[in-house]
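All protein chains but one are shown in place.
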Amino acid sequence: MMRTILRRFSRSPSALIGVTLIVAWGLVALLAPLIAPYDPSAIDFAAAADPHPSLAHWLGTDSSGRDVLSRLIWGARTTYIVVPLAVMSAFAAGILLGVPAGYFGGWFDALVSRLSDVILAFPALIIYIILITALGPSLLNIIIAVTLAYAPGVSRIARGITLALREQDYVAAAQARGESSLYIMFAEILPNARGPLIVDLCLRAGYTVILTGTLGFLGLGLPPPTPDWGGMVVESAHLLPIAWHMAVFPCVAIASLVIGCNLLADGLRKEGLK
Amino acid sequence: MSAPLLVVDNLHIAYRGDAGDVTVVKNFSLTLGSSETYGLVGESGSGKSTAAFALLGYLAEGGRIVSGSIKVNGAEITTLDEEGLRHLRGGDIAMVYQEPASALNPVLTIGRQLVEARLAHRPGNKAQALADAASMLTKVRIGDVQAMLRRYPHQLSGGQAQRVVIAMALLAEPKLLVLDEPTTGLDATVEAGVVDLIGELAQKIGMGLLYISHNLALVGRICERVGVMYAGRVVEEGSTRDIFGRPRHPYTQALIACRPVAGEAATSRRLTVIPGQPPAPGIHIEGCAFVPRCPHAVPGRCDQAAAIAVKTIAGKHFVRCARADDELSVVTAAPEAETQSLPGREVIRIEHLSKAYLPRNAFGLARRVDLTQLPKANDDISLSVRQSEILSVVGESGSGKSTLARILIGLEEASEGRVLLLDQDVARRRAWRRPRSLLRALQMVFQNPDSTLNPSHKVGAIIGRAVKRLGQIQGRQAITARVDELLAQVQLPQSFTGKYPHELSGGQRQRVGIARAFAGNPDIIIADEPVSALDVSVQAAIVNLLLDMQRESGTTFVFISHDLALVRHISDRVVVMFGGRIMETGRPAEIFAPPYHPYTEALLQAAREGRRKVPAFDPAPPPRTGCRYAGRCPRRIDGLCEIKEPPRQATQGGHVIFCHLSWEQFGAAQTFSEGD
Amino acid sequence: MTRPRDHDYLPILKRDLADGKVSRRSFLRTATLLGLSAASAYAFADKVTGVPSEAQAQDAKPKGGTLRISTTVYDVKSPAIASTTAHPLIYSQVVEYLTKTGADNVTRPHLLKSWEPSTDLKTWTLHLRDDVKWHSGRPFVADDVVWNLTRLLSDEVGSSVLGLMEGYLLNSVDTGKVDDKGKKIIRHELWDPKAIEKVDDKTVRLNLKAPQLAVPEHLFHYPAVMLYPEEKGVFGPGAIGTGAFTLKELNVSRNAVLEAKPGYWGEGPYLDRIEFIDVGGNEQAIVNALISGQVDGAFQILPDFYPLLKDNAALQYYQVTTADTSVVRMNLKHKPFDDAKVRQAFRLAIDPVKANQITFGQFSTPAEHHHVSPIHPDYAKLPEPQRDVEKAKALLAEAGYKDGVDVELVIQQNPPHHLRNATALTEMWKEAGIRAAIKVVPNPQYWDVWMTAPLGMTVWAHRPLGVMNLALAYRSNAAWNESAFANPEFDKLLDEAEAIPDPKARSARMADIEALMQREGPIVQTYWRNLISFYDKKVVGFAMHPTYMVFCNELAIKS
Partner (left out) sequence: MIRFLLRRIGQFIITFLAASFLLFAVTEFSPGTVASKILGPYAVSSQVDLLTEKLHLGDPLLLRYLRWLGIVAGVVENPLGDPAIGLGLSDPRGNRYVGNFGYSLMLKEPVVDVVGERIGYTALLTLLAILVIIPVSLAAGVAAGVNPGRPIDRVLSMGAVILTSLPEFVVAVALLLVGVVWLGLLPGTSPMTQGGRWPLSLQLVLPVGVLVIASASYVLRIVRASVADTMRKPYVRTALLKGLKRRDIILHHVLRNAMIPPITVILLQINWLLTGVVVVESIFAYPGVGSLLLQAALFGDIYLVQALTLLALLVAVGTQLIGDLCYLALDPKIKLG
């Protein structure tokens, strides 16, 4: 099993690069306490006067005198908490709505589809802005907002796949055995929907990284002093011409992780087509 | 004979694969005269289509010609540049494709696509081209030509689409027409029309014809010469008469023998079987690729490279078989001791069953409508099935035979009528509302080997789940034991429990599907076209397996099929359906001989060799009143058939026909009125 | 009409200046407060100290040209309810204040010729200038002042002037009604019908309920402009005022265009036209606009951008030391801040010098937790507060918080240095066992909770006198008392301080207040910020004002 997965990745260079980036950042997130040279919120009052990269602070310090490298490393951990939680919750909601909608059809499908239409009619960022300004920025609220904004899209995909898969003979076979709808939806149909759903998951994870950054940029990010890449850019983007290192490194981190997600999605999709 | 139109010499074609190149066409040579008709026969994966496309200089992504040459009118085409290829394609060689609907551009009108083909190779203006297109449509027997020119592909029936594609191919006046499985997927009666049209055009126009098909019988009807391909090689080639009359290669022999012949009464229900399955592309077999399946293979001789050398039998009859001179003959199945199934108790009784699909509104709720106003998939069906009986339901697509099966098994609810399953009415009880005992009693074997097994589950889990649900067996060990037993019954090794469906061949998957259906020792099995999607050489084995299991367990069989020959071969009783209605029921002997219903007659005509020409027609949706077949019936009594329900006419033996014609008139009319 | 009488204290003040007992700045401040005209005060100070006043040196300024200043362009339809210091930037060029606090932090009469407080500081007589005319041609008279002041103090208008003057001019009345939530509906009315009294056409007398020293400063509170009564309090393009400019065009959030009005009673105007351009709330955008020459100057520039602009040859740097600050205020209604020991521990855990360094660096000065700035004339120097983590821990333990405390510090999103200050504070608190989570909220949301949040960082604008902030924010039940601080001793000391015109004497009392604030007060305060801005070098006559005021009539453009 493991070997076939490895072989598949080796066939798609883009998926391989994508996985490498994602895993590398994941390791950074996992090992943050071990590899970060400083406490991410500790202030070096001496370095505050000259924040530029030095031997003591390889990537310099930020506008509050905190070590950029350490915040970058701990920021990976924040990202690896926020993004998977938010995306998973969106997928859980989307799948729990979309699969039954596609499987049962009828009024439930109509209800879910119309509701999805309604929510999808809102530009995503507007949902975030309205919700976050109303609820206040916090991990939970970001998860709620991402779930609300993404669940309809996920449910559409899940519904579409279910609609196609429910016509498969093995579903008919399960029905003919008198299996419960729950079993059919989640044991017979869902495992076969995983390909497109995983591709979509990668894409949405990438968007969520962008989104958390953008929310931070608009001042709606995670509360400080949480080391958060988006927040790091926000706090220092205005200093770009003076102290480029504060914003550029987190920008690179965000971009590389998103690129990783997109490349992986791309690779998986191509493999899926074969 | 003038210089040959097409000369292919020792062509090798390979595709890029995960583990290096895979050669899919080997030692392919072919010489075709300018008005010769040649049939290339083979199963899926035999390389026949690849070879055919290569003649137009076209290879799918990753493919390349490794060696060999293709000369059209003496000009080498393997080295042509893009412009040269452009002139060749459509100009010298034109092509007709499998699945005509997808071969036409969905967003352009038929007229536009025809004009384009015409203008690409012959000078002229648009008006001229349009006129040519119209006359060509007439030639392929399209009715309202002007309307057709303005239509889009999705508005066409399958038969129409194929005739349009043929017209398109002919517009550039090619010297060679290549047809790649042109009738696969068409209904029997429609297929017959298209095949006849092709044969007729080939004669009239006088061009070369290369006909690719998996159906040996069909090819034999049209072509002067036939080549049989197996695993990338032509294993036998000769005149149609030689191939059918004196097949020399064991594969050719088996291919001919494994198909039941429609006109033949069955001596045994078992079919002649080719064991195993064709090798997957990329698997290298030294010597003759057929050795693993060949009853005559001699180790040390057939598995040598020399085994595939071409041997000339006589004249133009060639064969690649080491034992070609041994006058081999086909090993037929040993006739079984025929256990005449005794009519047991009634296990299924269907009374006035109708099924209509209710339209739904924007809120997903069924709209209240008058049922009589809706087109029905099943319309007033009454039928009974007795224990241990094999009942076949035949009909074309849209006849409602699958809907009937789905209602029986509990995937759909009937709209009206009763369905008594072991004396319990299940007409409006889907499977999940049926008691466990009824679920166990009735199981199904599905048509499509690609979708019958859940690709995410292992074989062991698939059968195990059925054992657990239906076999009333608990405990892991007991379930495993039963799974192994079932696998053995369907002649699969125990090691298959750990395999995923994608690791299995189509035939193996169908076997797993059968094992699953038998998991709970059902009283009744519904088999919905269980072999129609399989390769010819594999079909017989599956049919035999089903029959064996039926005989051993005394299970009742409801066999859904469009294959008249097969049905005739295996059934105790046959039901012929059309447009959601039963047209005729009876024992095979009664159905397949006059007197018969005009529709049964048409079906038989289409399948019969040396039959009369079938006029090409555009199947219209069946009318809502009167006889459903009235619209297509050549023996229609105008003013009666399409208005009044046909009466039920029955013999004492249980042969029933629904028709306005009198019993004496059935089958009496030996000629069709040649009306369009 | 008699010549206004000098305040009793003025002669003493003049002597103290001569003796060097008060600084020149203190003298100017207090003397003008007590009614001496700024010109006279400067003249006297120059004579005594021998330093020539910059106000006297006036080059001949060139005339003509358009000045473009970047600022947020708010709606200024109703100056009375203006809520930011950017609002008056536009309307104060058209409609004017009775008084004017200059860039030097000295308040002078403006539409007034002079003012005259009683010795008990309860009666203030305001003398209007004779030469001021409305743009309509009508002279500016006492009725205009009475109408404007009365209007500013009414509940319906909702001006923040009401909160400022409530204590000495208004009474609260319980209407007996309650609202949906069962809260009492309170209305305000003048404490005495004669509280705002017209003496004659050019004289208005304010009769106060309680002594008040800072009346002239209050008259320069940014909503307190004199509107043309016939326009019923509505301001807009073409509105009539007394100023040097008229408003031609106003596009909220976009731009505002003003044109010179000839015949202004005071200095200037030199410019033909002013355009205020709103480049959006983004600080970077303002800097970009300056760099690319889209504007000639900015309302203010964040010190963060100083390095980017300082070497720009086209731009001139301006700065002013102010009493502008933000304080971390603890609300005494919430635990643990009800305990003075906890509050003191919060201060002891902090090194203001370090916090100041992270917050602003060179653009601010460390503060001392008592909200009185060294630039205030009544400031008293106390020993610098020292960080003492151990003592802070001990105090927390004494208060019953052996394991430290968990608190949430609410701060506004903008300006960005709030977050830096909060970051520095939380880091230092951490060592003393104070675990503070920072909650950043959009600015408007902060104002929903600023009176109620347990721990919040509130920005306090510059005010010319130390007592002014203390009275607004820390006197028991003051309208803007965001910390619910209620300390009778503090109130008493403040009352006393407010009645002492003498800065020396007052600063002695202030020392007591400051010490009390450091001991029991509700705030942690670590910096006083400088306001900085850049203007194109061609702009002359500009000085950075501690409340961001720009007196456009004094500005000119060199070609």
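Per-chain residue numbering starts at 1, and chain names A, B and C are given in the order in which the chains are listed.
As a working rule, a residue touches a chain if its C-beta (ideal position, glycine included) is under 8 Å from a C-beta of that chain, and two chains touch if they have at least 3 such contacts.
These numbers were taken from a predicted model, which means no experiment stands behind them.
*Asks:* Indicate each shown chain that the hidden chain touches within the full complex.
*Replies:* Per the touch rule above, the missing chain touches A, B, C.
*Asks:* Just name the one of C:Ser40, C:Thr123, C:Gln319 or C:Gln445 that touches the chain not displayed here.
*Replies:* C:Gln445
*Asks:* Out of B:Val41, B:Ile77 or B:Met168, which is the one that touches the chain we can't see?
*Replies:* B:Met168
*Asks:* So one chain is hidden, and I want to know which residue out of C:Asp104, C:Asp144, C:Asp278 or C:Asp304 touches that hidden chain in the complete assembly.
*Replies:* Result: among the candidates, C:Asp278 touches the missing chain.
*Asks:* Specify the residue from the set B:Gly91, B:Gly185 or B:Gly631 that touches the hidden chain.
*Replies:* That would be B:Gly91, which touches the missing chain.
*Asks:* Considering the complete complex, identify which of C:Ala260, C:Ala289, C:Val327 or C:Val342 is in touch with the unshown chain.
*Replies:* C:Ala289
*Asks:* Which parts of subunit B are in contact with the chain that was left out?
*Replies:* 56, 58, 61, 82, 86-91, 94-95, 97, 99, 102-109, 116-117, 120-121, 152, 154-155, 165, 168, 172, 362
*Asks:* Considering the whole complex, not just the chains shown, which residues of subunit C touch the missing one?
*Replies:* 68, 74-75, 77-78, 81, 83, 155-158, 160, 162-163, 179-180, 183, 185-188, 233-234, 251-255, 275, 277-282, 284-285, 287-289, 291-295, 413, 442-445, 447-448, 450, 479-480
*Asks:* For subunit A, which residues touch the unseen chain?
*Replies:* 14, 114-115, 117-119, 121-126, 129-131, 133-134, 206, 210, 213-214, 217-219, 233, 237, 240-241, 244, 247, 251, 254-255, 258-259, 261-263, 266
In this text, only the chains that are shown with their structure count from here on.
*Asks:* Of all residues in subunit C, which are in touch with two or more distinct other chains?
*Replies:* Where subunit C is concerned, no single residue meets two or more other chains.
*Asks:* Hey, which residues of subunit A end up touching subunit B in the complex?
*Replies:* By the definition above, subunit A touches subunit B via 11, 105-111, 168-170, 172-173, 175-181, 188, 191-192, 194.
*Asks:* Can you list the subunit A residues touching subunit C in their complex?
*Replies:* 41-43, 45, 48-49, 63-66, 133, 136-137, 219-220, 223-225, 235, 237-239, 241-242
*Asks:* Residue numbers of subunit C touching subunit A in their complex, please.
*Replies:* Touching subunit A: residues 282-284, 287, 302, 304-305, 307-308, 354, 357-358, 361, 413-414, 416, 419-420, 422-424, 426-427, 437-442, 445 of subunit C.
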